[in-house]
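Only one protein chain is missing; all other protein chains are in place.
Now for subunit A:
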Amino acid sequence: MKNLVILGAGTAGTMMANHLHHHLKTPDWNISIIDERDKHYYQPGFLFLPFDIYTPDDIIKTVDEFIPKDVSLIKSRVDKILPEENKVQLADGKQLDYDVLIIATGAKISPEETPGMGGEEWQKSVFDFYTFEGALALRNKLRDWTGGNLVVHITEMPIKCPVAPLEFAFLADSFFKNKDMRDKVGITYVTPLSGAFTKPKATEALTHLLDEKHIRIESDFAIEQVDNENKQIIDYGGRAIPFDILVTVPTNKGDELMDRSGMGDDLNYVPTNKATLQSKVYPNIFVLGDASDIPASKAGSVAHFEAEILTDNILHFVKGEPLSEEFDGHANCFIETGNDKALLIDFNYTHEPVEGSFPFPGIGPLRLLKESRMNHMGKLAFRWIYWNVLLKGTHIPFVSANMSESGKHYEKALNE
């Protein structure tokens, strides 16, 4: 019997278990998935929790319920990958052999990378919303906050879901308007990028929205430290931005397991072929989702598209066939813009987000790069899709893993 081992039972790992158990069956194959956690969080919901739009119950389920019965779920911390020996070593010293290894250990925040960020103001006036605990603490703070300077901040790229901090700023604008206290709150968006977003076309649309909502933008801000005493963030050039509440996205890093195993780059991401999702060093190791270093967005939609392609590639690999180099970096993201509206963007390695309609060319019903209520309904409906369709590895009808070019108004991405 051969062994396929998946590290991480988050969005990406769970989808792979659900895809592969249909194809790699006993007695020829045994599939195991290893994760120490009990809870599976719907991470896009962390954006809504601080504004009391979702409750904790909406976004938490158990890891077990999404793992197929014929896949062994091993609840353990992984101590080390021994890639030269094709083994994984668990926390208790036990070793597991693998023929194929899938790394889906994700990315997480590392506030300790920035001096002062995890200091005495952490979860008092300095918050993250990329963890359940952070989003919940922020919800409690916002419930009875009486106003002041709200600073929404990105430490450095890449981060999971690069649009989430913008959405946070838009939703905050809406939230305080609804509470009739928008005039008591100044919102500043602070980014290390030169503009609102990484892609020029989308930046134009998003900058317009920031202006419209009176959200100030501070760009090219490379943070040096959080000054807890004076409640300000300071960049390397000496620029200081005061805050009453700082909502920051700390540096994101891959799992420390990669550092312990000598397999990661300087941010613990695993060097990965961006088309095949195969490790650049070990042919029987594949990487998907936030754990890899490919130049695609770190987002659930990307992991979803990757999972479909990686399933094919793993089946090719176990049959000794050449891999099909297919993944095009496809990402498809709703961007909440407040007041029950949202934008939708669709892009890949080479194409910028553009205007048009999705998923049916010329029809929609969703509009790309334009605010609409329908897009917002799409974003809310996505939670149901996530739990009931996406994690189970069921194909979402009409949405292909590679990006469709019809019905869209294209210009090639710059810098390509």
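What we mean here is this: contacts are C-beta pairs under 8 Å (C-beta built on N, C-alpha and C of every residue); 3 or more make two chains touch, one makes a residue touch a chain; residues count from 1.
Quick note on the criterion: contacts and distances are computed from a predicted model.
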{"item": "Protein name (UniProt record) of the chain left out of view, among \"Sarcosine oxidase, subunit beta\", \"tRNA 2-thiouridine synthesizing protein E\", \"ABC transporter permease\" or \"Sulfate adenylyltransferase subunit 2\"", "value": "\"tRNA 2-thiouridine synthesizing protein E\""}
{"item": "Contacting the left-out chain in the complete assembly, out of A:Y236, A:F360 or A:W384", "value": "A:Y236"}
{"item": "Sole contact to the chain not displayed, among A:A137, A:A296 or A:V318", "value": "A:A296"}
{"item": "Option from A:D220, A:E256, A:D340 or A:E405 whose C-beta touches the chain left out", "value": "A:D220"}
{"item": "Given A:E156, A:E218 or A:D312, the one touching the chain that is not displayed", "value": "A:E156"}
{"item": "Identified contact with the non-displayed chain, of A:K199, A:H304 or A:K408", "value": "A:K199"}
{"item": "Touching residues (missing chain, whole complex) on subunit A", "value": "156-158, 162, 192-194, 198-199, 220, 222, 224, 236-237, 266-267, 295-297, 331, 415"}
